[in-house]
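One protein chain is absent from this view; the other protein chains keep their places.
== subunit A ==
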Amino acid sequence: MAEKDISRRIFIKRLGTGVAGSGLALSQLSAAVSAGKDDDAGEKAPKDQVLLQLTVNGKAVRLHIPASLTLAELLRDRLNLSGTKVVCNHGECGACTVLLDGKAVYSCHILALDAAGKEVLTVEGLLKGEELHPLQEAFVKEDGLQCGFCTPGQIMSAYALLKQKPHPTPDDIREGMAGNLCRCGAYPKIAQSVLAAAKSNARAER
């Protein structure tokens, strides 16, 4: 076969960036070397690790990590906050959405070190004790999910949206949540859940 004659099947097999892409986790790259300067109080970092300090769901966190760790890997694998899901690991689907200093970001597509000194809010951080956040409640009440795998990311995106626009129009919701895909296609009920949460917020304000 000439090198150029690539069948469709081989073509698809060898693609790297589909939504269900085959991107390798960055932490599978072998260990990273630290800049070395970050350590305070003369504390020695383990080989190939860097000190990271940040706030996660209101709690101060301080730990040593390889530079190649993504924020999603930090949350899930090191801090056991597995509410944040990783689906594409490529910045394309939104399942891993968390808030970084109040803004929605894809946690799979930034490095944990990018969050140094900042505040991270994950879906776990929305709970008040046992009590669900109004957005979480709305998703349950309005059936805003099917398999539920995209839901934590949808909720975090909606949270960021409602913070900025407490009374969103359906268009605001479509635009504000365009970075979150749902493979079950539950979009109409997701939008309905966000609207319902906004309404119940408005009632609570009165």
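Criterion: contacts are C-beta pairs under 8 Å (C-beta built on N, C-alpha and C of every residue); 3 or more make two chains touch, one makes a residue touch a chain; residues count from 1.
One rule holds for everything that comes next: contacts and distances are computed from a predicted model.
S.K.: Assuming one chain is omitted from the figure, identify its UniProt name from "Probable septum site-determining protein MinC", "Xanthine dehydrogenase family protein subunit M", "3-isopropylmalate dehydratase" or "SoxAX cytochrome complex subunit A".
M.R.: Missing chain, UniProt protein name: "Xanthine dehydrogenase family protein subunit M".
S.K.: Based on the whole complex, identify which of A:A67, A:V87 or A:C150 touches the chain you can't see.
M.R.: Candidates A:A67, A:V87 or A:C150; residue touching the omitted chain: A:A67.
S.K.: Thinking of the whole complex, not just what is shown, which of A:L54, A:L75, A:A104 or A:L162 touches the missing chain?
M.R.: Touching the chain that is not displayed is residue A:A104.
S.K.: List the subunit A residues touching the unshown chain?
M.R.: Listed in rising order, the touching residues are 3-4, 6, 11, 14-17, 23-26, 28-35, 48, 50, 67-68, 70, 89-91, 94, 97, 100, 103-106, 109-111, 113-114, 157, 160, 174-179, 181.
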